[in-house]
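Only one protein chain is missing; all other protein chains are in place.
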Amino acid sequence: MKYKQMFRVALLASALLGASLSAYAEDNKPIKVGFMLPATGTYTALGNAIENGFKLYVSEQGGKLGGRTIEYVKVDDESDPAKATDNINKLIKSDKVDVVVGTVHSGVAAAMAKVAKETKTLLFVPNAGAQAITGPMCAPNIFRSSFSNWQPGYAMGEVMAKKGIKKAVTITWKYAAGDESIKGFKDSFTKNGGEVIKDLNLPFPNVEFQALLTEIAALKPDAVYTFFAGGGAVKFVKDYKAAGLMDKIPLYGAGFLTDGTLEAQGGDAEGLQTALHYADKLDNPKDKAFRSAYETAYKDMVPDVYAVQGYDAAQMLGIGLAATNGDVSKQAELAAAIEKAEIDSPRGKFTISKAHNPVQDIYLREAKGKENVVVEVASKALADPATGCPLK
Amino acid sequence: MDLSTFLIQCLNALQYGLLLYLVAMGLTLIFGIMGVINLAHGSFYMIGAYMAFALAPMVGGNFYLTLILGVVLAVVLGYVLEWAFFSYLYDRDHLQQVLMTYGLILVFEELRSILVGDDVHGIQPPELLAGTLPLGDIMTYPVYRLFVSGMCILLALGMYYVFSRTRLGMMIRAGSVNREMVQSLGIDIQFLYRVVFAAGVAIAVLAGMLAAPISSVYPGMGNQVLIICFVVVVIGGIGSIRGAFFAALLIGFVDTFGKVLVPEASGVLAYVLMALILLWKPNGLFKAG
Partner (left out) sequence: MHTISQGRLAFLLLFFAGLALYPLIAGEYGVDFVTKIMIYAILALSLELLVGNVGLVCFGQAAFFGIGAYGAVLLSPQDASASWLWLLPACVAAAALYALFVGALSLRTKGVYFIMVTLAFAQMAYYVVHDTPLGGGTDGIYLYFKPGLDSAIDLSKPHTLYYFTLVFLVWTFVFLAILLRSHFGRALAGIKINEQRMLASGFYTYPYKLAAFITSGGIAGLAGFLFAVKDGFVNPEMMSWHLSGALLIMIILGGLGYLEGALIGAFAFIFLQEFFKSDAIFGSFAKHWQLGLGLTIIACVALLPKGLIGLPDWIHKRLYGEKRIITEKMS
């Protein structure tokens, strides 16, 4: 009896194995795009927006890029770097995708970049701002359609110095994205005569800010620069306002402080100035068209910076594929076309550096109601230094 | 740090500690009395916060009605959960319960995603409590935070009273020491456990609802409080309501002053503290009781 059961168990196991691993041998007519984005956890909404943006552009082109139909495969990256290598390997080796698009979390993207580099798979990073991806890890087949953490920080440093702010305090979570943003801020702020009197930070993703707000009140700087995102950004702004600091010590930040969070911040963010590569009321035709198309395609969803990044990742892929007539294997030609192109993005036109990070205008925006309305261009055609990238 | 800053930091620490206690209180009950290692505790907290967001429109945005409705729903939820998922697990290895609660976390998290979505939401405190009080030369302190602290203290006193002064509390304490004995005395232990579980869930949900205007509401928020709650309960001594209270305050102070004085190590301080305390007193600060 026992052996029979063993046999049954073994059958069941192999059926499961087969179901999950079956590698389809296809003639590869359509191009397979693998989304590796968060579908669970804190970043879920961002992942959805990126996917929507990407698909919007592709469907605007009739479902084809470079003359070939686009087909999608998905894997939930769970924002867990420990699973990242396996997840991207699944896309590349099992689903046999031609292009990988992902992701939000920097640590996950770092692992993805390594696999993409080794397997020479085309990778488009639609959010994660880790400088390493277009720095030491840069490669001819890796592109970013978003930003580097350094860029908004650098732009904001210039703006604040110009406003005559002399003494600033920075506050962020103790993790790579925060550190890089603060580094960008300091680079330009100190170059223009400002002084950072203290760097405050707290462990990620701790959101108990009260102790540090008291510290800020005691230090009495001219202004505060901050990098927070998502739920932490909502709480930080509300706490900052409730502590009565908003009117006395102006708060500035990287744009994620008020992006996708204004509704939740419920008016407490009113008037906050932040820097980012996208804003509301940009008033260019491309942005208007994008927004109305997005709102038609995805009911109840507001187009945001993440959707733009997904949209532009698709645009960049489209430009590359157009140049190679849909041949993904001609990576050198594909990269050359993208590097040469001027991408007509809803955020305004931008180009791609040799290290494959956007060279783009960073806007100064001001929160008004539920929008981050553009004030001015804070930094024109700003490029990431791409330290450590041999391609530049 | 001058004196006034120091005093404000003490207030911060106290307030954070009380908030921690509020969140951990339900865990002490379920964990200490029923011996269930309830990993889903964070989920109940999350459910509470989302209730504050989702139920408010149903009762015309009245904050207090939302609280009451939420607590009632939570009691029902807790009662049903105990009946459906836990009642037959007490005779088994405790680790089976851990597995069960882990399954519940996953289910609750996905139901949340399906029913309410994945966006971040803010909750406004009720108008009456929305103001601020001046503090120091430029800071202000939100009235709502003081209200939450007050609620914590009230709940703590209430719990203390129920446990040490009422017949129900006596039965519960007895049941936690010896299940069979209490049963043989003719007390319906099944029912008693169900009540305790429902109370634990209700308190966690209430904590989530009260904390929502302070913390905002976002996916994954339950997992963030889970571990720190266990730290509080264990430092205090499992099952000790008084212990959890002091442990929560201790963590509040260590966290607040850690961030200011030794920012490099602030993440690890609570764990260092727990390790030191347990090596010094292997059963936590206060023995259960």
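We call the chains A and B, going by the order they appear; numbering starts again at 1 in every chain.
Methods note: contacts are C-beta pairs under 8 Å (C-beta built on N, C-alpha and C of every residue); 3 or more make two chains touch, one makes a residue touch a chain.
Quick caveat: nothing in here was measured; it's all calculated off a predicted structure.
Undergrad: Which residue, A:K114, A:K166, A:K198 or A:K286, contacts the hidden chain when the whole complex is considered?
TA: Hidden-chain contact among the options goes to A:K114.
Undergrad: Specify the residue from the set A:T40, A:N127 or A:S379 that touches the hidden chain.
TA: Of all options in A:T40, A:N127 or A:S379, contact with the hidden chain holds for A:T40.
Undergrad: Could you tell me which of B:I8, B:A56, B:A74 or B:I105 touches the chain that is not displayed?
TA: B:I105
Undergrad: Can you list, in ascending order, the subunit A residues touching the missing chain?
TA: Considering the whole complex, subunit A reaches the absent chain at 1-3, 5-6, 9-10, 13, 16-17, 19-21, 23, 39-40, 73-76, 80-82, 84-86, 89-90, 92-94, 106-107, 110-111, 114, 118, 130, 132, 174-177, 179, 203-204.
Undergrad: Suppose we count only contacts with the excluded chain; which residues of subunit B make the list?
TA: 31, 37, 39, 85, 88-89, 92-93, 95-96, 98-100, 102-107, 109-111, 113-114, 227, 230-231, 234, 238, 264-265, 267-268, 271-272, 274-275, 278-279, 282-284
As a convention for this text, only the chains that are shown with their structure count from here on.
Undergrad: Starting from the mean Cα coordinates of subunit A and subunit B, work out the distance between those two points in Å.
TA: Here subunit A and subunit B have centroids separated by 35 Å.
Undergrad: Per the contact definition, I'd like the list of subunit B residues that touch subunit A in the complex.
TA: 1-2, 5, 8-9, 12-13, 15-16, 109-110, 113, 117-122, 124, 132, 134-142, 145, 214-221, 224, 255-257, 259-260, 263, 266-267
Undergrad: Would you tell me which residues of subunit A are touching subunit B in their complex?
TA: For subunit A paired with subunit B, touching residues are 40-42, 44-45, 48, 174, 200-203, 205-208, 210-215, 217-218, 220, 230-231, 234-235, 238, 242-245, 248-249, 260-261, 263-266.
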